[in-house]
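One chain of protein is taken out of this complex; the other chains stay put.
The block that comes next holds subunit A.
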Amino acid sequence: MMGGKSSNRQLYMSAAVDGLNYQQCVQLAEMAERALLHALIAPESSRLEKPAPSSPVLEPFTLLAALSASTSTIGLIAEVHSAFYEPFHAARKLAALDYMSSGRAGCLTLPGQEAAAANFGRVSKEQLRPHGYEASAAVEFAEAMQQLWDSWDDDALIYDKQAGMQFDEAKVREVNYTGRYYSTRGPLNIARPPQGHPPIVVPIRTQDDKLAAARVADVMIIEPNSLEEAIELSLELRELLRQQGRQPEQGRILASLTPIAVTAGSISEVDLRLGTVGGGGKTARGRLCCAGTAEEIADWIQLWHHSGAVDGFHIQPPLQAALDSFGYFAEQVIPELQRRGMFRQTGSSSTSLREQLGLSRPINQFHVIR
């Protein structure tokens, strides 16, 4: 629990698969899976800034679908910018990914940036985009998806050849979701995903994000400046969760982290500028970095994790040398954490991302009501 030293708390780890070509994505995914990380997160891009020539961003669902074939246990989380997306499309892509990966799909939702709206312009008013940039729009988006996933009961598919019935009509329903930003009738055109609901991941940047996360997030990603800040933020998030009637452990908190390897005599410019060798701090670009040897990075992770502030980390390798940098983390830092008994040494017996994150499988909300 908070503050207390609870060394048998699981340490959860995800990694961004960003700025790489497909072959590199496969390599990173395989490294991450070998290192027993829990999930990969594929970022969305609708950026209008000048894209870096070396870092094309592959469309998350299609990329993760391909990675589902070259991996077998790691979670596959797709980032979606809800302002420019439809819950119906996202819900069924996630359901498809969840089926194809035996329950490894997840969704990171963000409202998206207003600037990107220029890529989704409509001239005619009746089709005007976007849906809204408020955090509450992303909440609606997630809720709409969850209702669509619940439009089929788990046991709706019966395939009664004799009677000529593929599914039980009484177990498939319209959901008629009507929110401020979205509405969708349903049912979804695919049965309830293996996980029930693929987990929802919400990055916490603003006050509104916190409220949003408290309602729908299974995983929250925070970007604190210091351990003190992380502790404070977690307390607040867990309290907000409670106010929504949820248990604190129903929302895993990960801190996003860029680990920078420093082997003797190879201190890079970044580290010097940061003055954070052997410690953590924020870079000029607002990323939490931790530079040091594998032992030092492990010390730092241990300190944070034992403080109770976070349940784990979302590793964002520096875009410039993502593969090498992640390789160092997976092959040096993770084994160090394992030596200390801090990180799992064997894979989970379940492929379900939810189960691996210690999250329960949600019951169908249309059953609860009845």
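Methods note: a residue touches a chain if its C-beta (ideal position, glycine included) is under 8 Å from a C-beta of that chain, and two chains touch if they have at least 3 such contacts; residues count from 1.
Keep this in mind: contacts and distances are computed from a predicted model.
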Chain not displayed: protein name in its UniProt record ("Nickel import system permease protein NikB", "Urease accessory protein UreG", "Dihydroorotase" or "FMN-dependent oxidoreductase, nitrilotriacetate monooxygenase family"): "FMN-dependent oxidoreductase, nitrilotriacetate monooxygenase family"
Touch with the omitted chain, as defined above, among A:62, A:113 or A:250: A:62
Given A:38, A:93 or A:344, the one touching the chain that is not displayed: A:93
Contact partner of the left-out chain, one of A:166, A:207 or A:226: A:166
For subunit A, residues in touch with the removed chain: 21-22, 45-48, 50-59, 61-70, 84-86, 88-89, 92-93, 95-97, 99-100, 118-124, 127, 129, 157, 159, 161, 164, 166-167, 172, 182-187, 189-191
